[in-house]
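Worksheet: one structure, shown below.
With one protein chain held back, the other chains of the complex are shown just where they sit.
Letters A and B mark the chains as written, and numbering starts fresh at 1 in each.
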Amino acid sequence: MPYLKMDSADLPKVARKLAASGARLVLPVREGDERFYREGADPDSLDLTTIPKNSIKEFLFPKTEKILRYQYRGKDVTVEDVPPAAAGRTVIFGARPCDAASLPVVEPLWNWDYKDEFFNARRGATVVVTYACRTAPDEACFCVSVGLGPSSDQGSDVLLFPLDETVVAVRFVTAAGRELESAFAEFGKGEVAEEALEAFRKTGEASLAHRKKFDRVQGWLEAHFEDRLWEEKAFRCVGCGTCTFLCPTCHCFDIQDESCFDVGYRLKNWDACQFSLFTLHTSGHNPRDTQPKRYRQRIYHKYAIYPQKFGKILCTGCGRCVAHCPVNLSLYDVVATAQERAERGD
Amino acid sequence: MSDRTAGIRAIAGKWLQDGTVEAVLGWEQGTYRDKTAPVLVRKAEEVDRLVFNERCTNNLMTYLKRDPVRSLNTVGIVAKGCDIKALIGLIQESQVPREKVKILAVTCPGVRNADGKRPVKCAACDVNTPVFYDEIVGEKIASNPDRAARFRDVEALEAMTPEERHRFWREQFDKCIRCYACRQACPLCICSRCIAEKNQPQWIETSAHPRGNFAWNLIRAYHLAGRCIECEACETACPADIPLMLLNRYMAKVVEQSFGYEAGKDPQTQPPLRTFKLDDDNSFIL
Partner (left out) sequence: MENIYKPYLARIEEKRKETYDTTSFKLVFVDDEVRERFTFRAGNFGEYSVLGEGESTFCIASSPTKKGYIECCFRAVGRVTKSLAEKEVGDVIGFRGPYGNHFPVEDFFGKNVVFIAGGIALPPVRSVIWNVLDLRDKFEKVTIVYGARSVADLVYKHELKLWEERSDVDIVTTVDPGGETPEWKGKIGFVPTVLKEVAPSSENSVAVLCGPPIMIKFTLPVLRELGFKEEDVWTTLENRMKCGLGKCGRCNVGSVYVCKEGPVFTAAQIARMPNDF
């Protein structure tokens, strides 16, 4: 089946059209030497050069959000719902495949028996137009290690293939994606054969051929909880939340109340298992009292616990944790070590 | 291999062999681009992991506040002039006994960040050849500090009206995600329970909204005023690209003008905001 062909220079125009209906538009833009996904940016500042520093997580799971409002009247208090912020229609235009794929990965958690309607409302109203990677945009990328790839369509409604500097092929993946066809069709310049996309996919994967496949990691982790690996590898971790907060799939949170006199809000805020207080009991006991134990929890959650519970790895190999860790503690290195040891039977 | 790397390995090996230190904290080659990474070497056979090059940007003194380094009796630390200023600060504040740390100083022509550029501190550096150390490697480098470079961006800030400045910082702090990478990377953020981690009472809102972020970033800047040695570890670590050093250098300029004090120079002095003397100059306050 052939795909729509268009000029990459017209992509900002498509984005502008999609935002015209009043949708919240999220795009990667340039700030200084970096790229960030930002909402409300001018479509003409669309910058698809490389993977943005932040992930799209904050647009579905904000770094802080009000989840209810309370009001005191004397001894009495009432609570009211607060509608989920930014739950109107959202178009994420130019997401990387690793970011798009994070959405189906985290959905089971937000709906594990109890349905988090804050996330669901935004997920239901969000459409993702993904920009596939011709080659891995950064040295830190390892999406192929976790079963994804630079052309993965997981979580995407529309998938854009930059066949070269000027030509983009467009694949409408889902029904929601097909609803956007008219916005693209106006800029269509013919068709691209399916074979071209095959070649594109192979080029992308070749650029990541050096990355190990993490297919034995879960089993190794389940058998090596007390291994010395954590002490050895996690020494240099300083316990900041950079890896956790930049990660598209990390979702741990804190609940806080903030008042102003007799009115206040309960909020849901990003939190990180890397912080020393994360599991601290009021009694003073802390099950994870050293950084190696906290780091172990991060790896286990992503590569053993989440797969056990939901059948998916809680990681899309975007590489942000590797690229931006202030002390170059590479999650890829640590997990690759586990994989190697599993392969060696060690 | 550079002379400095060879020199560091030789001294580290000697210290570990003869038991001068239990471990040596230094840098090794990283695995992402040209990054280096902190490493703790406990055996003489492992000293070949140690390197020194212009990507050795982390301030290793930050490890003194955490285990395992905190619990060591003696540790050798490979350090540039700017890193040593942090240790001087820690010694001034009785956080680390002088005898615990064996300083393996290295002469440094300047480092480069991930973007290939030299940080501001290098242009203004006057400790290319450290003066406070136990052993030193590398050829002597004469300092040629560009004093104007140090406060150039601060002057641009000072030229703004208060409203413009408020708007500027509001925009910057909106980006903050409260990951506390700044605090964790900073060698002088040493509180065993940070003010942001206290909830009886809750001094600072932990939420990453503008009000909470303003509170956090300003309080950190205040707690560092007169103590910050401008190693830029915070700004380098910040994943939200907030110009933290602009604020820290602004505070340093105010402290210098008000108290005539520069942090990290002399272990015998005390940061002005940590001490009270009867003859403190109050003329600019009253």
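What we mean here is this: a residue touches a chain if its C-beta (ideal position, glycine included) is under 8 Å from a C-beta of that chain, and two chains touch if they have at least 3 such contacts.
Here the structure is a predicted model, which is why all the values come from computation and not from measurement.
Note on the undisplayed chain: of the listed residues A:G32, A:P83 or A:G311, the one touching it is A:P83.
The omitted chain makes contact with just one of the residues A:D7, A:E191, A:D215 or A:D257: A:D257. Seen from chain A, the chain kept out of the figure touches residues 67-68, 70, 72, 75-79, 81, 83-84, 109-110, 112-117, 121, 225-226, 251-257, 259, 264, 266, 268, 271, 273, 278-283, 285, 287-288, 293, 297, 300-301, 304-305, 308-309. For chain B, the residues touching the absent chain in the complete assembly are 199-200, 202.
Everything that follows uses one rule, which is that only the chains that are shown with their structure count from here on.
Looking at the complex, you find that chain A touches chain B at residues 31-34, 53-54, 63-64, 139-140, 235-236, 238-242, 244-246, 254, 256, 258, 267, 269-270, 272, 275, 277, 290-291, 322-324, 326-330, 332-333. If you check the complex, the residues on chain B that touch chain A are 30-33, 35-40, 58, 62-63, 66-68, 115, 177-181, 183-185, 197, 205-209, 212, 233, 236-237, 239, 241.
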